[in-house]
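Mind looking over this structure? Questions follow.
With one protein chain held back, the other chains of the complex are shown just where they sit.
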Amino acid sequence: MRMDASPDEIDGVVSRVESHGLKANPIAGAQRTAVGITGNIGVVEPGLFESLPGVLEVIQVSHPYKLVSREFRAENTTFEIGGVEIGGRDLLVVAGPCSVESFEQTLRIAELIKSSGGHLLRGGAFKPRTSPYSFQGLGVEGLKILARVREATGLPVVTEALDIDVLDDVAEYADIVQIGARNMQNYTLLRRAGQCGRPVLLKRGMNATVTELMLAAEYILDQGNEHVILCERGIRTFTDHTRNTLDVAAIPAVKRISHLPIIADPSHAAGQRDKVIPLARASVAVGADGLMVEVHDKPDEALSDGNQALLPDQFIELMEEIRLLASVLNRQVPSQASRQQP
Amino acid sequence: MRMDASPDEIDGVVSRVESHGLKANPIAGAQRTAVGITGNIGVVEPGLFESLPGVLEVIQVSHPYKLVSREFRAENTTFEIGGVEIGGRDLLVVAGPCSVESFEQTLRIAELIKSSGGHLLRGGAFKPRTSPYSFQGLGVEGLKILARVREATGLPVVTEALDIDVLDDVAEYADIVQIGARNMQNYTLLRRAGQCGRPVLLKRGMNATVTELMLAAEYILDQGNEHVILCERGIRTFTDHTRNTLDVAAIPAVKRISHLPIIADPSHAAGQRDKVIPLARASVAVGADGLMVEVHDKPDEALSDGNQALLPDQFIELMEEIRLLASVLNRQVPSQASRQQP
Amino acid sequence: MRMDASPDEIDGVVSRVESHGLKANPIAGAQRTAVGITGNIGVVEPGLFESLPGVLEVIQVSHPYKLVSREFRAENTTFEIGGVEIGGRDLLVVAGPCSVESFEQTLRIAELIKSSGGHLLRGGAFKPRTSPYSFQGLGVEGLKILARVREATGLPVVTEALDIDVLDDVAEYADIVQIGARNMQNYTLLRRAGQCGRPVLLKRGMNATVTELMLAAEYILDQGNEHVILCERGIRTFTDHTRNTLDVAAIPAVKRISHLPIIADPSHAAGQRDKVIPLARASVAVGADGLMVEVHDKPDEALSDGNQALLPDQFIELMEEIRLLASVLNRQVPSQASRQQP
Partner (left out) sequence: MRMDASPDEIDGVVSRVESHGLKANPIAGAQRTAVGITGNIGVVEPGLFESLPGVLEVIQVSHPYKLVSREFRAENTTFEIGGVEIGGRDLLVVAGPCSVESFEQTLRIAELIKSSGGHLLRGGAFKPRTSPYSFQGLGVEGLKILARVREATGLPVVTEALDIDVLDDVAEYADIVQIGARNMQNYTLLRRAGQCGRPVLLKRGMNATVTELMLAAEYILDQGNEHVILCERGIRTFTDHTRNTLDVAAIPAVKRISHLPIIADPSHAAGQRDKVIPLARASVAVGADGLMVEVHDKPDEALSDGNQALLPDQFIELMEEIRLLASVLNRQVPSQASRQQP
C-alpha cells in the first residue's frame, strides 16, 4: 500500500481479495502497510488489485510453474538417449551440420562425429531464416537423409520441427524433436510436442527469462511428456563481440529450480568458430548436462552459418577437452563401447 | 583484412570471391587493406569468407530486404480500413479488450469505442499466454462474437491468428489478421498470412531489430500481400518501470527505410494503465500512423491484462488528446461521419 | 520460505529478524509461509536472511529513496531558470553545440538559439570521450567562452563538470552544472554537486534504472541542494537504428514517483540528426518539462558528434513544432519578452 493509504483503502483491498476466495493478511509496518495474499493455487492476476485506491504495487512471491519444479519433484529427471543417461553423470554431445545439405555431406560429418565420440547427430531439415531469400532447408527430403544416415552410423538424430505442419514428419523420422529458440513461445507447437511421443529438445528463446523457459517446458510436461531437455543458446544483449551472450549462469539457475536436464549450444551463441571451444568448456564447467555444436567439414561451402561450424580437427579437439574436463568434474563422456549395448 | 595480412592472403580472398561469381575490389589503406564485394543481389553469407587466412571481419553494407524498402517503392503504401486511409494523413485508432470474454462485454466496449470515435475493434479470441494455466481465449467462439459485434456496431475487427491451424478461421471472421509479437519470426505463419487475402497487422517482436521487422514483413509481401501494417509494442530491456520499453524511435526509423504504415501499441509496452495515455501521445507525436490500445469497462474482472486496459473515461480522454495533437501535427482522426460513406 | 521449510526454519528467520531490532510477521499460505519484515527505516540488506535454512527468496517491497519521492513531498519542485519556471507549465529549451569550439562558433549558435526562442545555452568545455585520441574539449578556456557568450546574449549557461577537479570552475562560470550519463553513479561527484550552490542537471546513465536515477538524485538532495533537473537521454539496448533507445516512459514514471522536474535529450539518444525532431516531439508529448538538443551551424566541421546536431533551420522548425504541441498540451514555451523581466 502507499504510505498515505487510509484504513478504508486497506479495507477495500482486503474485501477485494476475499471476494476472490483468497485470504488477505494485512501487515502494518513502520511506514506503510502491506497486504499478503494467500490461498491461491496458481498465479493471482495483479490487475485484480493494482488499480484499487491506495495500492502502490502488486509483487508476486510465488512462481507460476509446477511440473518442472524441484519442489514438485526433487530428483533429477534422467532418461537414456544415444547411450547417454541424460540428467545423470553423463555428458551428452550432439553435433552435426547447421543444415542437412545432401546425403553425402551428412554421412561424412556423422561418421566424423561418431568416430570422435559424439552421441547424437543434429542437422536442420527445416530452417528458420530471418530472410525469405535465404536457404530454407531440404524439408522432408532432409528428414529422410537424416534417417538414412542414422541407419548407416547408428547415431540417433535430433532435428527441428519448425511448425505444427511438419511436427508429425519430424517425430516420425527423428529420435528427438527440437523446438527452436524463435519458437520457444509458440504455444501450439509446444502442446503438440508434448503429445508427439518423442523426447523434446527445447531451446531457450533469445529474450526469454528462466521463468519463461520453465513455463514453456511446463506446456510440454502438461501434455504428459516428461522427456524434455532444455538448451541454453545465448541471449540478445547490447554486446557485439558474439552473436548472442551465452548466459552460462542460467544452467545452475535451472538446476536449482528444476529437475530437467539442460545442455548448452555454444555455436549459436558464439556465431564465430574461434569462440565455440572456449564456450563449450565454460558450459561443461558450469554444470551443463551436455553440448550441442555445429560441425562441418567444408564450412566455406555450407549453405547456412558456416562460420560458426567447427572444423573436423576442432571437433576432435573439443571431444578431448571435454573428456579431460569431465574427468575432474565427476562426470563422464560415455564412449562408443558403452553405447553399443542397446 | 588483418593489418598483417600477406599479399597471398589478400589474393586468396579475391579468388574465393570470384569463385562465387562476385567481384572483388581490394582497397589498400594506410594500415590495412579492405576487400569490397559487389555483384551480389541478395545477402552474401559471411561464412564464405570469414575463415580465410588474413581475414579480420566480414561487414555487411547492403540490407537484405527489398519489397518493403523505400528504395523499392518511394511513396507510402496507403489503403483504406475502417474509414481511415492508413499510411496517409489519417490516424487510425484500434481499441478493445485484451480478450473477448462474452458477447455482452465485447458489445459494450465496442459501442464505447465507436461512440468515442475509434475505428477498429480489437479483441483476442486466441491468446498467447506464458503459462499453460492462464486463460487461453474463447477460440472460434470468440471469433463469432467479434463478427456479431461488428454486425451490431459497424466496427471492423482485428484479432490475432495464433498459429497456422486457426489462420483460416481468423481470416474468415476478421477484417485484419494480427500476427503477435511472439510470432514475428514464425515464418510459416508469416507466409500463410501473406496468402490469406486480408490485411495483416504485424507486431514487432520484443527482441527484434528494425531490420528483422523489415524481413518479417518481407515474408508477407513476398507472397503477394502488400497490405501490411507494422506495430511497435515495446522491446525487452533491463528497465523495470514499464513491462517493455516503447521504442518510439523505431517509428521514424521504419518510415525512413520503408513505405509501410506503422502504428504503436502503448498498452502492452506500459503494462500499467497510468502510462498508456502519455505513451499514446508520444507515439502520435513521433509520427505513428495510429494506435492500438486496450480498453475495458470492468478491468478488475478482466480475464487477462486488466491492469493495462484504459477505463472508458480514459479512452474518451485519449481520443480528445490525440485529436488535439493531430490538429497541430498536420494529421487527422477521421470521424464517424466520414466513415459512414463507404 | 521454501514450500518444505520446517517450523524450526521459520522460527530461525523470525529470530534473526528480531535480533536486528525489526519485527517479523509470518503469513501462512496454502503452499508456503512468507515472513514480512517491518520496522526498518532504510533498506534491509537481503544478505542478512537469504542464506538462512528454508529461505527461498528475499523480496524488497519498500523503495530506498526518500527526499526525491512524492511520498516525501507531494507537489512538484519548481524553480526559475532562464525565465522559465521549470517543473511547472513552462517548457524549457536548452540548446547549443556539443563542444565549445571557439568564441565565434559559440556566439553564432547562441544568437540563433536566442532569436529562435531557446532559453539556455549548452556546450561542452570538458568532454567525456570513449577514446583518449578524440577531442577532449577546450577546458577552462571553454568555460570562459561560455561566460562571455552569456554576457553577450543573456542566455544562462549549462555545461558538464566532468570530474571533481573541475567542478568548482564549472560552478563558477556556469549557471547550471551538468552531471553526464557516464558519471551518474560517480558518487563523489554527486555529493560535491550537492554542495556547489548551483542547480544540477543530472543525466540518466545509459544502463541505469529509474530507481538508480532516483538514488543518484538523492545523493545531491541529501547535501541540501534541491534544485535538481533530471534528464532522460536514452538507454543502451540491443537495437541499432538509434545510438541509444530513448525511454520516453521513464518520464511519466519519474513524474509519478518524484517531485523533481525531468527533461529529455533526444540528440544523444538519436545519434542522427533526422530522428532528433520526432524524438523531441515525443518527449514533449509524453510530459517532459523541457528539451536539451544539440545545434550546430556547421555540423560537418564540428569537432564532436556533428551528425546529431540540428541545423539552424531545423532548430527553428523544432521550436515551432513544440510551441504548437505546447498549445494543445496545456503547457507553454516562454518567449523572450517574459524572460526579460528578471
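Before moving on, here are some points about what is shown:
We call the chains A, B and C, going by the order they appear; numbering starts again at 1 in every chain.
Note that in this section a residue touches a chain if its C-beta (ideal position, glycine included) is under 8 Å from a C-beta of that chain, and two chains touch if they have at least 3 such contacts.
Just so it is clear, the model here is predicted, and its values are computed rather than measured.
Shown chains touched by the undisplayed chain in the intact complex: A, B, C. The missing chain, though absent from the display, is touched by one residue of C:R2, C:R16 or C:R89; that residue is C:R16. Interface note for the absent chain: among A:V284, A:L303, A:M319 or A:V333, the touching residue is A:V284.
When the missing chain is restored to the complex, the residue among A:V55, A:V84, A:I235 or A:M319 that touches it is A:I235.
Counting the whole complex, the residues of chain B in touch with the unshown chain are 2-4, 23, 25, 27-32, 34, 36, 38-41, 57, 59, 61-62, 71, 236-238. Even with one chain removed from view, chain C keeps its contact list with that chain: residues 16, 42-43, 45-48, 50-52, 58, 64-65, 128-134, 162-165, 182-183, 185-189, 191, 205-207, 212, 215, 218-219, 222, 236, 272-273, 299-300, 302, 304-309.
Of the residues in chain A, those that touch the hidden partner chain are 207, 209-211, 235, 237-242, 245-253, 256, 269-270, 274-275, 278-279, 281-287, 324-325, 327-329.
Following the convention adopted for this analysis, only the chains that are shown with their structure count from here on.
Superposing chain B on chain C by their CA atoms means rotating through 180 degrees, a value rounded to the nearest 5. Ranked by how far their CA centres sit from the centre of chain C, the chains are topped by A. In summary, the pair chain A and chain B forms a contact in which both copies contribute largely the same residue numbers, shared numbers making up over half of all those used. Counting partner chains per residue, chain B has residues 207 touching two or more of them.
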